[in-house]
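For this depiction, one protein chain was excluded, whereas all remaining protein chains were kept in their positions.
Take a look at chain A:
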Amino acid sequence: MKKFLKATVAAVAFAAAGSAAQAADLKACFVYVGPVGDFGWTYQHDQGRLAVEEHFGDRVETAYLESVAEGPDAERAIERFAREGCGIIFTTSFGYMNPTIKVAKKFPDVKFEHATGYKTADNVATYNSKFHQGRYIIGQIAAKQSKTGTAGYIASFPIPEVVSGINAFMLGAQSVNPDFKVKVVWVNTWFDPGKEADAAKALIDQGADVISQHTDSTAPLQVAQERGVHGFGQASDMINFAKDAQYTAIIDDWAPYYIHRVEEVLNGTWESHSSWEGLAEGHVVMAPYTNLPEDVVAMAEATEQKIIDGWEPFTGPIIKRDGTVVAEEGVRLDDGAILGMNWYVQGIDDELEQ
């Protein structure tokens, strides 16, 4: 018993010392789905975290948990952060949506920010970026550059974000070549370099000469480089892996958003919202256009500017695969329709599992 008491006292003293050392005004915590070294999705979120540290210095302390599986594990990880005294917790994957909402109910004083989801609460905000804007541009580039008229698209999971990306890519391609073909391969993983490489090989073997990916590793681009075809970087600028193969990359830049939201918590002005910004606000950035003829670069830059000036790639006419007209000529699809997209536009030969 004595021993136990001693241990308890020591533990309490230690905890007190720990909190005394915590001079920071706020602890900002991040839950990642992949390793910080994936050089893709999670890497970019971690760059955002580092930007927060740099911006606020000693005022804000940060912490992260990496490779947290979506599902019950995520709930434990998020709850741990909430108990540890995190003031704001960023959960950075779609699959963390329900766990985030659940934990948020138990900790009303903690602010939660869930990336790419659609459920909010008083203390849960969602944030996402309009990646599809970038995908429209790369679709145009693909259609201009492809000799076979076929692009390969390595997709992860059939969730709205991925589906709207495929559609935006196709709409961009069709604006250049109405007969353009996109072959979609689902790998059912966000991150498995070997499988992504195999998917790229399969697509190239089936006649695709431009590869687009919605998975996180650099492997598909490396295959493109090796086989002498082209592709686009995902999340990060991957030019180092494919000097001759990368046309451009859609870069996720989370830093401005993270800094802004942490600032708001510090000021006491934080409120739940659904943030969804794109190229105009710098949340989505196009990497330098490389390995492209001048006229294609000019076209891509013009489209980029048009989007920054307020044009939306999902502007009619938009026709579903089954022929239903979703948006008439000139009509802009509303945000809800894009964020919940579960149908393909005409021209995509793939069945979407519902």
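Heads up, the rule we're going with is that a contact is a pair of C-beta atoms (placed from the backbone, for glycine too) under 8 Å apart; a residue touches a chain by one contact, two chains touch by 3 or more; residues count from 1.
Just so we're on the same page, contacts and distances are computed from a predicted model.
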Per UniProt record, missing subunit out of "dihydrouracil dehydrogenase (NAD(+))", "Stage II sporulation protein M", "Ribose import permease protein RbsC" or "Nucleoside ABC transporter membrane protein" is "Nucleoside ABC transporter membrane protein"
Checked against the full complex, the residue among A:Gly57, A:Gly194, A:Gly310 or A:Gly330 that touches the missing chain is A:Gly194
Answer key for A:Phe30, A:Trp186 or A:Trp343 versus the chain not shown reads A:Trp186
Of A:Ser217, A:Gln234, A:Thr248 or A:Gln346, which residue touches the hidden chain? A:Ser217
Contacts of chain A with the missing chain: which residues? 34-39, 43, 67, 152, 183-189, 191-199, 201-203, 205-206, 208, 217-219, 222, 226, 236, 240-241, 349-351, 353
